[in-house]
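Here you go, one structure.
What you see is the complex with one protein chain gone and the rest in place.
Up next, subunit A:
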Amino acid sequence: MDSSESPTETKKTKSKTPRKNKETVLKQKSPAEFFAENKNIAGFDNPGKSLYTTVRELVENSLDSAESISELPVVEITIEEIKKSKFNSMIGLIDCERVDAELYDDYETEKAREKRLAKEARAQEIQAKNAALGKKVKETPASKGIRGRGEASFYRVICKDNGKGMPHDDILNMFGRVLSGTKYGLKQTRGKFGLGAKMALIWSKMSTGLPIEISSSMRNQSYMSFCRLDIDIHKNIPHVHVHEKRENKERWRGAEIQVVIEGNWTTYRSKILHYMRQMAVITPYAQFLFKFVSDAPEKNVTIRFSRRTDVMPPVPLETKHHPSSVDLLLIKRLIAETSKQNLLQFLQHEFVNISKSHAERLIGEMGPDFSPKMALKSLTPQQLVRIHQLFRQAKFDDPNGHCLSPAGEYNLRLGIIKELHPDMVATYSGSAQVFEGHPFIVEAGVSIGGKNVKQGLNIFRFANRIPLLFEQGADVVTRTALKRINWSSYKINQLQDKIGIFVSIVSTKIPFKGTGKEYIGDDITEIASAVKYSIKQCCVQLKSKIVKKMQAREQQERKRNLSKYIPDATGAVYNVLKDMAETQLHASKKFRYGDDDGELLRKVYENLITKETLSEKLAKHVEQVDYEMALEYATQSGVSEEPRETIYIKPLETENKIIDLHSPFFVFRMFH
């Protein structure tokens, strides 16, 4: 730009087109390009989060794949740290030594160096002094080398499952084309945008340039598909390196995906582990093996989340739209896609909760221009608007929840017990409810105590059976638990007790808020009240347990608590008596008291009745009452209320020498 331009002009031109000599070109963007530029939408905000999102997308794909063929999922996730030199050799780049040191961001100038050395010397001096004084010397952390921007860390993420696998020819499009997928129907799905592994591929292309590797085999396939590909972001088409059939000797079935990406394990380690743990809670029928491998053995992590049940929730069914949930565009699309010819059939078959007679009534209501037999193709845009308006205003039955697949109260409970080992747990599963024509089911669990649980409220959120970890603050579950539940009325201490709150919401459409789809808004009253109700139901169950526990504790401590106050009470009574006895002596002529009372005061005066006498008598009474109450408690509640611990007896390893003693009613077996 010309520098001699006046400042005002510069401002103007800058705001419009920075380069005026170049013509503005109308460009088109492929979906892949769009997501590459807006990767934060899909959860790839920074390297750390990208690593996390890659893991979760792969895990969720694997679960979907296994569940779709009703196979109990087995998922293995491995994250391998790759050193820079190893990474360079992988891509065939020779390590370059720095020649011109001043070129780099982390170059230390002479001045900075002097400063640092002086500081280190001072620190050493202080340490020496401390050591001389015999103080405990704190190990000063080795001065960290300043980490430059170029120091990226790379990871290979491998996810292996026992799922359905992929048809040999579809693999290319399943990975190499954004916004093409199998999960676009109206049903409860785990995925958010249908991006899944594709976004991981785009990220790997952006950060490392390395292709993705897929091995897959389906049932009854004699071979194994192997494919190495990356994506042409501009054209949104797959770019295939290798696509071949290989021998499958072990008759292995499933899929294995390998991708090398830039990431940050240090900052997202806890998030990834939390994710795995919460996933294990909500899918206790799956088995997960999580491994982190690096050159430093002390950093390695291996966690196995074992399977605890083989009851799997049913596969969610694809459902038809509910009339009150459709918009104008959707009506047009449904008309374009349907095989039905006339309006009556269209209404009757393409929507839920419209019967034939109902459809006829609706058409009658639409106006004189409409008739049941009119061809769909002949509908004018105005008429479509009319249909849409009627759908909005008319009353329809709520959709039922049959198409949904909640985790199930049993599974949720198992998951909580398996991963948290709480002292107490209560779960509740609500019935299907509706917001804006979409059915949803809320399930909740509340636990008290457990290992690795912090004091206070620990909130675990699940939407369509995947954990939500980010943006907890504004979420409907968090808000409800914090603001709308009066914990103390359920004898739960919100600050002291270790409370776990688990809420799982499933729906054909989860009303996510925010670009990252990380939380559910608090503004939908139907969901908010369902969440509140479910949590409350759990609390009601817990309350009776807690009260019973408290009663049992009270039983044990009653005598002690009562006896604690005996000295206070008898001391007070005795002191009054003593004062009275003394004044009576001084004014002995005036007899204010009756025979009994006079006698009592005389005894007090002569030390025949002392504080100890009173205490003894009161203690005896307390004992008597305690005994009676204990008896009453026992008759009311049975001998033992505590649930019995389950004990598993291992079969004996040695050869069993047994003697069976038979009687008409039982067999008594003795082991030697």
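Operating definition for what follows: a residue touches a chain if its C-beta (ideal position, glycine included) is under 8 Å from a C-beta of that chain, and two chains touch if they have at least 3 such contacts; residues count from 1.
In the analysis below, contacts and distances are computed from a predicted model.
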Undepicted complex member, UniProt protein name, chosen from "Cytochrome c oxidase assembly protein COX19", "SPIDR protein", "DNA topoisomerase 6 subunit A" or "N-acetyltransferase domain-containing protein": "DNA topoisomerase 6 subunit A"
Chain not shown: contacting residue from A:N38, A:S89, A:Q389 or A:N561: A:N561
Chain not shown: contacting residue from A:E365, A:D579, A:E612 or A:E632: A:D579
Subunit A, residues in touch with the chain not shown (by the definition above): 554, 558, 561-562, 565, 568-573, 575-577, 579-580, 583, 592-593, 596-597, 600, 609, 613-614, 617-618, 620-622, 624-626
